[in-house]
Structure formats: structure tokens, C-alpha cells
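Supplied in C-alpha cells, the structure appears directly below.
Complex shown without one protein chain; remaining protein chains in place.
The letters A and B name the chains in turn, as written, and every chain counts its residues from 1.
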Amino acid sequence: MPRPPSPSIPEKEFTYGALKQGLRLDGRLPLELRTPTLSFGPDLGWVECAMGKTRVLAQVDGKMVKPTPERPLEGIITINSEISPMASSEYEPGRPSDEEVTMTRMLDKVLRRSDAVDKESLCVQAGQRVWHLRLTIHCLADAGNLLDCACLAGIVALKHYRRPEVEVVGDEVTIHHPSERAPVSLSLHHTPYCFTFAYFPDTSTQAVLDPSLLEQRLSAGVLSIALNAQRELCVVQKAGGVPLAPDEVLRIVDIAVQKAKELNTLVERRLQEDWATRHVEVR
Amino acid sequence: MGSRVEILNDDGYRSDGRRQFELRDITMDLSQRGTADGSAMITHGLTQVLVSVFGPREAKMRSQTFHDRAVLNVEVNIAPFSTGERRKRNRGDKRILEFASAIKSTFEPVVQTNLYPRSQIDIYVHVLQQDGGLLQAGINATTLALVSAGIPLLDLVCAVTGGVHSTSPMLDLTTLEENDIPHLTVAIMPKTGKITLVTMETRLHADRFADIFKLACEAGQVIHKEMKRTVRARTRRLVDAMDLGIRSSAGTGENVDKDVAMNEPE
């Protein structure tokens, strides 16, 4: 299968020229995020996140399983993510591409290894029954910066999800249907958000946040930072690309801290708005 | 989660008797191995990595070449006996793929690939023993192997790991320490002092990050010094060996020039 043609020379030169003046093709400022649109499905834990034309669907479901012998006191979280050719014709099914490996690993680091979910709270009966949460990330369309969008969708889905209430009497475990007892939300230690900055070959061009597809393809390296609104970094990832001065990295971290705070307010607001539309009866 | 061992005791010593900012013993071996065009073995304490470089050579798959530059092909092999518990990782393991792609993208801007269009440079990384700092060892060994293969580089790449135990930063972590405290790997280009790679996977406050990050950048310069020494010693040996025969102008001249330039910063 032929590779999709890379951007033409005029596109490349114009984009570099405009970025040098701080202009972006979609009219954003260099450090402006496309405002994410979060829409919630009928089920709890079903979130669709759209940033511009990039769209990702995330869904969480929980199941009762036997824990692994190594960690009898912890619940299990698995993340299924796959970039299918549906997102963009650049992705091929079968062998994972470099981008896909990077994205899968980043999702794993941001959502699972950063201890966002309190795994011990998912334990129902030590060594016998724990919750197994499955987070499925489905990339619907890629118009640049799929990673940030997927991370946001994933973390919001975890925040939105509510697991059924369980009752343990002796050895007997009863799972209450959501219609009987109000389901409980997961206990999250923190909410990491991921931000990707793109760098360009010309070092006098400043970095752009949330690159579009064209910007991403023309960039000479990206720096992804995942952090929460409490100024705690979870993942910093810059693999190769143009070398950066140490101060620049620290500057970017500071910017990301700002953005995380803004994004956190937005997410909290949207979650509250959605919650207000749901009627929960507690008997 | 609680640490079974004391990471840093009250007297300021770590579990293996090092100080906070002390690096482990480093050995670098640039001797020729087999048919590889360049190879290097590096040890950081008990972590041992061997890298062989082949190329630039004709690519096996022509469809994957570029008309204007060479491609880097990195393959990583982690020996099953490299950890305490024998464990075979298959080649499709996402962590190995990520490790390979990190090395590849680190060296893509450093190696002057535009000099060898339509060709391929193969980098085979073998992890023989692991005790923390795998990425750091992999990157350092790759740098040395590329140097010994004579592939033109813009700069050496030096990598260091660092971690923070509560508030005190530490360098060059062992597996034991990596499991317990937040850690990061930084790769710098010593001439410009710029960063080509930085990865961190554990939760850390932004201010702590700044501390350890700056420290790791400095430590990279130390590794650079060590690398320079090794490369210089080997080059000198090569030059001396050439002197025994007829001193050819082109090859030696270049080496001597480089030697002088490398002496300057000290």
C-alpha cells in the first residue's frame, strides 16, 4: 500500500512561515488548546471527546473477577486501545506502527501507572473478588493530537463511571443493581491530563500546543507532558526530535501546569452538568 | 508500596553504599566484535548493554527507504537471563518496541542520515544484564557503537537516570531504587547542553522535577567526559597502529584533527 503523500512544498513552507510569525492555520494562538467537547452517552462511563475534528470514544465497564495471585488486594485495570484505519488512512491494521506503540504506552502510563485509580478500593474480598475495570479507547477520527484527546477521553470516562454497589455478608457477595442502590464512583487519587507540544526544525519558531494534523506531520519532535492540576507531573515524554535547552523544558512544564488547571475546571463543570441531568433515586 | 529497604539512610548513603550524586562504576569497551561495523559494550554498575552497528548498507526492504536520507533500524533484544528471575520477552512486547523507538528517535536527528540516501543503518541492542538505567545504558552504548562504526554524528548523546527520594535527588538508580522512587531519564547533547530525550513515568511534583532535571543535565557532562576519554584512547591506539605501517594522509589526518578538537574543552 503506498504511503499517503507527505505535505507539498508550498504547504510546508507556508506553515513554517506562518508559525514563525506565531500564526496558526486554524486561527489559534501557539499555546492555545482546541476546546475539547465532551459528550456523555446514556451509560455511565461512556464519553466521547472531540478536539476539533479529532474524536475519541472511551468506555469503561466493570466486572467481578478473581485477583491475580501476586496482587490479591488490588483490582485490575486494563486499557484496550487500537488505532484502526477508521481514524485515518495512515493507520494500517495488523502490525502496530510506531505512533500506535507510543500512544498505547502513553495511555498505559498516564491512566494506569500514574495510579490515577485507587486499585485497592476495587478490592471486594481479599484474594477472592476484585473489580476488573476495562477501559476501551476507540479512535474515531484523527485530525491531529490523537494522544491528548484519547487521554482526556480515558480519564473523563473513569471519572464518569460509577460501579454498582456491593455488599459483603460473610462469604456472600451481593451486587446491587443500579436501580436498587445508587452506584458509587471510583476513587481517584488524581486526574492527569496530557498535553502535547510540537517543535519545528527552525529553533526560532516557538512550540505549539495541541498540534493539528498538518503541524504534527511537519513537526520535528513532540514533547508530551501528563500532569494534574496539583502541579504533579505524571509522565514527561520527549523521545528524540530537535534538542531543547533545559530551561525550555522547564518553561513548557510551567505552561502545562496552567493548562491543566484550566482543563480541570472545564472537565469538572461538564461532569457536573451531566450529573445534573441524571436522576438518581436512592431508596 | 512501602519500601522494604532504606533508599537513603540518615548518613546520606544509598543501599549500595553510594552517595546521593554518585554514579556507578562505568566501563566502556569499544573493541571489535564479529562482523559488526562498530560495536560497544557499556556497563553502569551491574547493567550491561552490548550494541552492534551495521551500516550504512543497502536496505533489505527497498520500500522502507527514503530517497533523501538513511533510515535507522533499531532492534532490541533483552536476554532472558538479564534479570534475577528468568523471563523471556517476546519481540512484540510493547515495552521493547517503545525502547527501540526511543533509541531510534533519539539518534535520528543526531546521525547525519542525509549523507547516505536510500540506505539503512542497523542498530542491534542486546541487554545482557539489567539493574536499572536500561535506557541510559542503551543510549550511551549506541552512541559509542556509532562512533566506533565511524558514522558521522553531530554530537555524542549522553544519558543519565535520576530519581527523587522524598526531597533529595539521586543519580544513576539501581532496579531496587527505580522500583521505589520516581525516576526519569535524560539524554543530553553535551556540546550545546540541549536535551534530546527526557522520559518520566512516575508521579512527581513539578518543582522536584526541575531539581532532578537540572542535576541530570550536569551528570550528562560527566558521562560525556568518560566517553571522550574512551573514544580518544581507542583512536590513539588506532593511530599508533597506523604509524607502524605507512602513515596514510586522509584517514589519520582526520583522526588527528578530531583529537585536537576534543582536547580543547578541557
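One rule holds for everything that comes next: a residue touches a chain if its C-beta (ideal position, glycine included) is under 8 Å from a C-beta of that chain, and two chains touch if they have at least 3 such contacts.
One rule holds in what follows: contacts and distances are computed from a predicted model.
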Taking the list "Alpha-1,3-glucosyltransferase", "60S ribosome subunit biogenesis protein NIP7 homolog", "Ribosomal RNA-processing protein 40" or "RING-type domain-containing protein", the UniProt entry for the undisplayed chain gives the protein name "Ribosomal RNA-processing protein 40"
For the chain not shown, touching visible partners are A
Per the whole complex, from A:E13, A:D43, A:E92 or A:D247 the residue touching the absent chain is A:E13
Residue list for chain A contacting the dropped chain reads 2, 5-15, 17-18, 21, 23-27
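Quick note on the criterion: only the chains that are shown with their structure count from here on.
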Cα centroid separation, chain A vs chain B, in Å, comes to 31
Within the complex, chain B is touched by chain A residues 96, 98, 101-102, 104-105, 108-109, 113-115, 190, 220-221, 223, 227, 231-246, 249-250, 253-254, 257
The residues of chain B that touch chain A in their complex are 94-95, 97-98, 101-102, 104-109, 184, 189, 192-207, 209-210, 213-214, 217
